[in-house]
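I'd like to ask you about the structure that follows.
One chain of protein is taken out of this complex; the other chains stay put.
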Amino acid sequence: MIQDFSWIHIIPILKGAWLTIQLCFFSLLFGGVIGVILGLGATSKNKLANVLSGLYIRLVRGVPLLVIIFLVYFALPMLDIGINFSKGFSAVLALSVYAGAYMGEIVRGGIQSVPKGQFEAADALGMSYFQKFRHVIVPQALQYIIPPGIGFFIALIKDSSLVSIIGYIDLTKAGKVVSNLTFNPIASFLVVAAVYFVICFGLSKAAYYFERRFLQTNA
Amino acid sequence: MNLVFHDIIPYIPQLLSGLAVSLYVTVICMLAGTVLGLFVALCKSSKNVILRFLGNAYIELIRNTPLLVQLYILFFGLGQLGIDISPLWSALIGITINNGAYTAEIFRAGLSSVPKGLHEAGSALGMNKAQIFRHVILAPAFRTAFPALTNQLILLFLFSSVASIISLEELTYQIMNVETQTSRTLEITLIAAVLYYGCSSIFVYLSNAMAKKVFKW
Partner (left out) sequence: MFLKNKSAIVVLVMSMILLISGCSSDASTTPAQNAESHLDKIIKSKKIRVATYADSPGWSVLNANGEYEGYDPDIARLLAESLGAEVEFVTTDGVNRIPLLESDKVDVAIAVFTPTNERAKSIDFTIPYSAAGLVPMYPKNKPIKSWDDLKGKKVSVSKGSTGDIALSKYYPEAQIVRFDATSDAFMALKTGKVDVFVEEDGIILDLLKKNPEFESLPGQPFKSSYIAMGVKKGDQEWLNYLNQFIRNLNYSGEGAELYKKWFGVDAPKLLTY
């Protein structure tokens, strides 16, 4: 019944890691879209857009991620209004809502760090709103958005372990499962830590090289 | 949906004692982690290769592994080697070490934002390195780092809940315990959200007030 820890137990841990990567990838994708909308809203001249984006960001960032996941998966169906999302959809939705708030704040910071003169120069050249962002603002803002964005993605990979509350066996939960299968928590969690390190460190190194190339071509 | 809160009323003292532990851990680890972070940031920006390597290794190792695993190794791992640390001390040490890696990066950004001219002005006045750092660099660096430090404080408060896995009787531990006793899962989750959110807001309010008072110039 209770097994000794051996190499076969690395398989479920790697499966959990794959699930974690998939969840985080999609959440960053959708969260990024939400973040761009919020960032544009927060920096726009429209008062309503300003207030709404600010409210979203404040609210989501003040509540633990666990609570967001819980509300999306369990509380919505209990309201009896015909909403009952699947596990995968709930997890990606909750993580995207969460990532959206942080990405929104990062995008806002990026846009605001572009000097005012640049906006005025673009306006003076008679550029449209889209042209202004495409050719002037985005290329400059990106260098302020990419590094904290990557930092957030790495944090998201670690924080997403909370999806185990809705029954997902992600990297951390896989460690717990193996730990209870073998009664060897130390070995199980050292393997889990190593896998997290490989993913996160690899990502940040890749991002670093990408960033350097990216900044050079724009210099 | 049917929310019932009256079952939970007898457990309010338990929840409040959990909140007190969470706040205690947050405040201690923030203070200790800030000192540690400043020290590591100095190591990382020093000219000594070994110090720089050690600073880097520490930051990368901590930031790329989950806090949960770090606490596990501190509590159970060292326990297996015969080094017995209580849940509270494990949490204080583990979260401080974790927090130090993040504040180090914040301080590094803060230190590098101080204009070179200030260094030069300091040495023109005949100050030595330590004096320049203490009297010229530290204050503006701290001011630049302050907003990021406030964010870090909130994250630290939210993530101190991880210490419940090593049986520290903080807020999340008590919340889960009340859940076991009453089975009022949704209600307890809402209470948790309000408590965590309320405290985060108070932290931000206090830190804003402090920034106004301290950084007057």
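Lettered A and B in written order, each chain numbered from 1.
Assume a residue touches a chain if its C-beta (ideal position, glycine included) is under 8 Å from a C-beta of that chain, and two chains touch if they have at least 3 such contacts.
Quick caveat, the model's predicted, so the values are computed rather than measured.
S.K.: Would you indicate which residue among B:17, B:45 or B:181 is in contact with the undisplayed chain?
M.R.: Per the contact definition at the top, the residue touching the missing chain is B:181.
S.K.: Where the complex has a chain not shown, which of A:84, A:113 or A:131 is the residue touching it?
M.R.: Missing-chain contact among the listed residues: A:84.
S.K.: Which parts of chain A face the unshown chain closely enough to count as touching?
M.R.: 1-3, 8-9, 11-12, 15, 55, 57-59, 61-63, 70, 73-80, 84, 87, 105, 164-169, 173, 176-186
S.K.: For chain B, which positions touch the chain that isn't shown here?
M.R.: Within chain B, the residues touching the omitted chain are 1-3, 75-76, 79-80, 84, 87, 147, 150-151, 154, 164-167, 173, 176-177, 179-186, 190, 193-194, 197-198, 200-202, 204-205, 208.
One rule holds in what follows: only the chains that are shown with their structure count from here on.
S.K.: Any idea which chain B residues touch chain A in the complex?
M.R.: Touch residues, chain B against chain A: 1, 60-61, 63-70, 72-73, 76-77, 80, 154, 158, 161, 185-186, 189, 192-193, 196-197, 200-201.
S.K.: Once bound in the complex, which stretches of chain A touch chain B?
M.R.: Its residues touching chain B are 61-64, 66-67, 70-71, 74-75, 78-80, 154, 158, 161, 172, 175, 185-186, 189-190, 192-193, 196-197, 200-201, 204.
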